[in-house]
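Contents: one structure, followed by commentary.
One protein chain omitted, others in place.
Chain IDs A and B follow the sequence of writing; residue 1 opens each chain.
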Amino acid sequence: MIRCKTSKEISGMGHSMKRKEDDRFLQGKGNYVDDIQLPGMLHMDIVRSPYAYAKIKSINTEAALAVPGVIAVVTGKDLEQYNLHWMPTLMSDTQMVLPTDTVMYQSQEVAAVIATDRYAARDGREAVMVEYEPMKAVVDPYKALEPDAPVLRSDKEGKTDNHIWHWEVGDKDATEKLFNEADVVVKEQMHIPRIHVSSIETCGCVADYDKVENHLTMYMTTQAPHAIRTVIALVAGHVGLTEEKVRVISPDIGGGFGGKVPVYPGYVIAIAVSFLVGKPVKWVEDRSENLQADSFARDYHITAEMAGTKEGKILGTRFKILADHGYTDAAANPSKFPTGLFSIGTGSYDYGTAYMEADAVYTNKPPGGVAYRCSFRVTEAVHAIERITDRFAMEVGKDPAQLRMENFIKKEDFPWKSPTGWEYDSGDYHAGLKLAMDTVEYDKLRVEQAEKRKNGELMGIGISTFTEIVGAGPSKDFDILGIKMFDSAEIRVHPTGKAIARFGTKSQGQGHETTYAQIIAEELGIPAAHIQIEEGDTDTAPYGLGTYASRSTPTAGAAAAVAARKLRDKAKKIAAYLLEVSEEDLEWEPGKFFVKGAPEKVKTIQELVFAAYTNHPQGMEAGFEATHYYDPPNLTFPSGAYICVVDIDKETFEIKVRRFVAIDDCGNIINPMIVQGQVHGGLTQGLAPAMYEELIYDEDGNILNGTLMDYLVPTAVESPSWETGHTVTPSPHHPIGAKGVGESPTVGAPPAIANAIVDALSPYGITHMDIPITPYKIWKTLKAKGVIE
Amino acid sequence: MKKQITVTVNGEQHTVEVETRTLLVHTIREQLRLTGTHIGCDTSSCGACTVLLDGKSIKSCTVLSIQADGKEISTVEGLAKDGLHPLQEGFKENHGLHCGFCTPGMLMRAVELLEKNPNPTEEEIRWGISGNLCRCTGYNNIVKAIQYAGAKMRGEETPSTEPEFV
Partner (left out) sequence: MIPAPFDYAAPATLAEAFSLLEQHGDEAKILAGGHSLIPMMKLRFASPEFLVDINNIPGLSHIKEENGYLKIGALTRETELDESEVIRSKYPIFTDASKLIADPQVRNMGTVGGNIAHGDAANDHPAVMLALRAEVDISSSEGTRSVPIDEFFYGFYMTAVQPHEILTEIRIPIPNGKTGNAYHKLERKVGDYATAGVAVQITIDDAGVCTYIGIGLTNVNPVPLRAVRSEEVLLGQKVTDELIKEAAKYASEDCNPSEDLRGDEAYKRSMVNVLVKRIIHKALERAHA
């Protein structure tokens, strides 16, 4: 049970308060970007390349311009005049806004059609005639590194290959020595598939440039409005769009999951066109464009190895990665972390030797590498460690639960220094796995499985006991394009004791309007119902780096608590003044200060706030406002123990997830209802790549499943009834002891499912299968092994 | 090619001029300015655009506006009468929505589901909303929300809305 310090009326931390944002969403009154309709607004549609790699010989816009309603067609050559045809990526690479001569992936933007309505824009798009000279695309990242591969980024001076960067961490020599001498070494080649966030709302914007005021209002689907404004000002300052003249508004967002962090060419073209014609321009991509052109996630090829003893003691790990970034590195990582936080991949286990290295390559595929509901490549890392741990258990003949229990970092060993340099803040891995095992009745399941195996039935049990790393991040190491990854809160309490608070983050469904209010309610005792939360408008909100990578609670949530504590300190001074005692004589309980030993001598927070405007002590600044920019001292390390049970049809190989128990530890919980909802949602997003989703390309770089008819987002039928629970190990360094939870399930679920399926198939000698594991893939694997005819 | 159509939306009659090809979802959103009905895909896969056409849930991105001529349309904006509809209440009480984008379509689909099957099993609910994709919730709480609304509409006591943890 979660204990609450505040009453239900106050609804501080621990209360399952119903969400404040729901009323508008439930009544069709949300305000998403496509709902915005401005007078004189033009519509933009984008011509896209049918080829993965081709020279553009000509673009004929005549027929398009003749379509009634079409007023302009913009090409790369047009943008080149303003030096806007290329833009920087978040990883300091470069990306075309519109090409002047070469297209680098299928569905890349080629030209933009501007029209008076969206139907005319689409007709115009169909009428633009582009002549291409197709070239042989480079699709396979391994082939991209071969010496005779064509150099894709010939636009970069001196570039002679398709290699982007090399990264490594850990002790290479010590690891090699360990692997050479270890009793047991296991190794698997894994691919974490290229997938897509596929939020139900696609990306889009309305760029509204006012020529008279020289002012741009940019409504856009962004998870990081402040950073976007700075980037716009840096890129367009030379034409007069300096930072104070740019207002970015991120309205209600229909799901983000990392896919709404990058700057897509469509946004930039819309701004450029609005700037040139002085009218608002709306661009909203359709689903195919979203799937085919917006940033992908994952696409890591990993060689994972584990060394240990015959008795099942893990001694070391070695991971080698090939990262396929498409034609440009448009990943959304902190700048100093090209592989994100992959180095968390030593996992939840107590050993001291590890080495990881990665190389990134260009291919003729869409750019990206976004952190899809994942704190920067943690999903990839967790998949590697949790799969190879199971493989190791199989090799030494030990139950995977028992092996994990024997290798976990112990509760008392925190803070724990990992072999790749992280300091894990806290955890109780044994408790989590034990609760998961008790809930699922693990031992009984193993008995049942043994019985079933005798009859040739395929039942599998899979475990994943992961450590997450979220809350980027401490300014010492973490920045994006130089901007440090703090986040902010500004609280303003009105004279009657009701408040508004603004944040540098931006909810996309996480429920910030409720949870932030609860944090402030916890600290100040003002009922959460009376605390209005605002985010997403750069003109009003304090600066922050936005919402992704489970960073909102660890950073902005902490900022809210610290800012609220500044206000409580002020309230205490006022209380001392009003009650005519010294501050040391006062005691706080949620919502009021009273004199120690004399509880009848009391001032409520509402009275104290009122006094701040009406009767504050001389010399004290009037009003009741506070701001805090929180720079976290460390990241937080949530963890989880997940157990999945599958039954597989022995003829059709259809996979049924019979049960899935997820025990999460995200430290102190702000709103159990929302935490549980986040876990449910993340689990379905973990199920998706484990069994259904993957962006598939043919050898010419054509996408084969660029619509939701073939990109298989799970429905309520595929998604099982999730069972959730938690252990609570507070973060020792976080002001409210919280850790962040949004991504844990997406990170932890895929290996639990994969481990269960591999476990089910292990009687056939299967030791590994790449996700997504489909009935067809199982059939092919068993066929190749000669198990079936 | 333009045509005039008359539709009754949430009880109010509207006569609008549309192109023969105008999709019903665009008429609802852009001409009638009822933006609660959303567009999430091109292939009638996601269900965000679900409305009731003469009482039946349909995907308004795959129906022409002219096909709705003379018909009745219900959208999410018309759902709440005296306070929230039991389904809206169910979704709120059970945390059946996160980002809210799929929610209007999900609600309108559930209206017909409960009308035809006032006391559905979990399995029936899951199949009944299989034409509506949600990327946020993992569906557990949507199922609970519809069960809650069903109980309420049947005049029974509603189930607990506290999150159940193992």
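Here, a residue touches a chain if its C-beta (ideal position, glycine included) is under 8 Å from a C-beta of that chain, and two chains touch if they have at least 3 such contacts.
Predicted model only: the values in this text are computed from it and were never measured.
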Subject >> Partner chains on view for the chain not depicted >> reply: A, B
Subject >> Hidden partner chain, touching residue among A:Thr6, A:Thr75 or A:Ser288 >> reply: A:Ser288
Subject >> Residue of A:His85, A:Arg118 or A:His325 in touch with the missing chain, whole complex considered >> reply: A:Arg118
Subject >> Contact partner of the left-out chain, one of B:Gln4, B:Thr20 or B:Thr121 >> reply: B:Thr20
Subject >> Residues from chain A at the interface with the omitted partner, ascending >> reply: 118-119, 122-123, 126, 286-288, 651-652, 654, 692, 696, 704-705, 709-710, 712, 714-715, 717-718, 774-776, 779-780, 783, 788
**OP:** Please give every residue of chain B in contact with the chain that is not shown.
**Re:** 1, 3, 19-21, 23, 42-45, 47, 50, 56-59, 61-64, 66-67, 69, 109, 112-113, 116, 127-132
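By our rule, only the chains that are shown with their structure count from here on.
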Original post:
Whole-Å distance, chain A centre to chain B centre, using C-alpha means?
Top reply: 28
Original post:
Across the complex, what residues on chain A touch chain B?
Top reply: 16, 18-19, 21-30, 32, 34-35, 37, 118-119, 197-202, 252-257, 286-288, 435, 439, 508-511, 661, 663, 672-674, 676-685, 707-709, 713, 715-717, 719, 721-726
**OP:** Would you tell me which residues of chain B are touching chain A in their complex?
**Re:** 19, 21-22, 26, 29-30, 33-43, 45-46, 48, 75-77, 79-80, 84, 88, 91-93, 95, 97-104, 107, 122, 125-127, 129-143, 162-163, 165-166
